[in-house]
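With one protein chain withheld, the remaining protein chains of the complex are depicted in position.
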Amino acid sequence: MSQQPELGVIHDIGFRHYTGPRLGRGYLLRSLYGESLRGAYGLGRSGKSKVMPFLLLAVMTIPALITAVVAAVTKADELPVAYTQYQNTLFLPIAIFVAAQAPALVSRDLRFKVMPLYLSRPLGRNDYVLAKFGALSSALLILISVPLVVLYAGALLAKLPFWTQTRGVLQGLAGAVMLALVLAGIGLLIASITPRRGFGVAAVVTVLLLLSVVAAVLQNLAITNEKQKLAGYLGAIDPGNLVDGVQVWLFNVEPSSQAGPPGTLGGVVFLLLTIAVVGISYGLLLLRYRKVSAS
Amino acid sequence: MNATIARLTWRSLLGRRRAVLLMVLPAILLILAVMFRVFQGADADNAAFLLGIFGVPFLIPLLGLIAGTGSIGPEIDDGSIVYVLAKPLSRYKIVVTKLVVAIVVMIAFGVLPILAAGYVLANGTSKVAIGYAAGSFAAGITYCALFLLLAVMTRNAVVTGLLYVLVWESAVGTFVPGAQALSIQQWGMAITEKIIGAPAEDLRATSPVGLTTAVVLLIVLFVGTTAYAGYRLRSIRLTSDE
Partner (left out) sequence: MTADSPLSMRLDGVSRWYGNVVAVNDVTMEIKAGVTGLLGPNGAGKSTLIHLMSGFLAPSSGTVTLHGQPTWHNEPIYRRIGLVPEREAMYDGVTGWQFVLYNAQLHQLKQPKEAAARAIDTVEMADAANRDIGTYSKGMKQRIKMATALVHDPDVLLLDEPFNGMDPRQRMQLMDLLHDLGERGRVVLFSSHILEEVEQIAGSIEVMVAGRHAASGDFREIRRLMTERPHQYTIRSSDDRTLAAALIADGSTSGVELQPGVLNVQATDYARFAHQLPAFARAHGVRLFEVSPADESLEKVFSYLVAR
């Protein structure tokens, strides 16, 4: 470079860079996770955004309350609905929650093009996906666990046998974890495809319900054709049933659908499928976010 | 009816991603119908079962939701509705035009496939196909009008509509008998029941609502929501992004 005549000078006016401690990636991840989780319940956002999640939480919890009260009043031996069956019975509100909140978590960032803001920090794309996935899974876990805990508390107060109840609620919670992961994966993957929130909601709920209805129809077809085993496998199409099947096999409980997974092989297949669904949807999410522009 | 608005609404409703979603649903219905036909033969029972679990409670309400909210929701959301509103056009005309487009989409992707599936499965016996198609049509156009109104009234139209369809119509309807009288689905089924006639009982294609009641309620809701949507559109606020 040739010597340029000095036409202008940048003055040192004492602008100071931040030289203090920086908290690093872990802190970033935890912050994004926490903020997304709170956002899934509308905390930290406008009043209106709290209505839906808390309404759904109430819809999930009230039947548990009623069941517990009924059990106490009628002095029953056991709960009318098993812990492991609860999430399948209330699949609809859970599905609506995923459909409503998955777009709230990811579509807004895409629509208002703030991804470059996220990505220009030490937060990588994969970290973003991890944080969002973790947040929605946790939000769903809370949604399903709260009623289970209420049911458990009610059962204990109704003086139902301690160990059976405790075992039951732990099994239910294990199922809740699996369902939360599966639905979070599917929901986020579909929602991340569109920046339009309304369409994202419609797409997620359509897919979830479609899988549920198709599974029920095919199972029915198989059963009337005396193909019990096939019916069992076909149940895996429905994500709710898939997780339920794993519970049936692991914990030896009653299936919530027309046919559970047939035998040990069925149980193993269901478990592997569950892990595969979570893994594949997470992987596809990572791929999808690789294509998001960072500028 | 305004041709330009119809054209714009049609284009936006059948944009790439929404079109895929809209086509997948009836495609799966027809595949299932063929499967039933192959493995169980043509039977009115099967038709009633499939249409009663896939068609009426799932396909039609969801199509009504996607088409009804999609015909005006995105424009209100991003503010481009101002170009339609800053014109000397009657708001009622705008609403009716968009509603007609939504209904056409609903017929194409909902009612006709249901009719086709019904024929595949029941071969015209006991008028099952026509019955379900007619009931779906009546319920479907009412869903479209209702959800279009919701989209004019709130930014959260889709979720609100979902809560109505899934929680009120399906769940509450199962547990609270009175609620069934206030369900668009059941009103449509009343028409289906009437057309199918005597065999409806055996096919479980019945409705707790009487035919006259159902038809009256359908008309009242359809006309009422459309008119109210036009009224609300006259006063809609152009807000900033969210």
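Residue numbering begins at 1 within each chain, and the chains themselves are lettered A and B in the order written.
Operating definition for what follows: a contact is a pair of C-beta atoms (placed from the backbone, for glycine too) under 8 Å apart; a residue touches a chain by one contact, two chains touch by 3 or more.
Bear in mind the structure is a predicted one, so any value in this text is a computation, not a measurement.
Considering the complete complex, the chain that is not shown touches B. In the complete complex, the hidden chain is touched by one of B:5, B:165 or B:218, namely B:5.
The omitted chain makes contact with subunit B at the following residues, 2-5, 8, 11-12, 15, 78-80, 82-91, 234-235, 237-238, 240-241.
Throughout what follows, only the chains that are shown with their structure count from here on.
Those residues of subunit A lying in contact with subunit B across their complex are 48, 52, 55, 59, 92-93, 95-96, 99-100, 108, 112, 193-194, 196-199, 201-203, 205-206, 209-210, 213-214, 216-218, 220-221, 224-225.
Listing the residues of subunit B that touch subunit A in their complex gives 17-18, 21, 24-25, 28, 32, 35-36, 39-40, 49-50, 53-54, 58, 62, 65-66, 69-70, 73-74, 77, 156-159, 162-163, 166-167, 170-171, 241-242.
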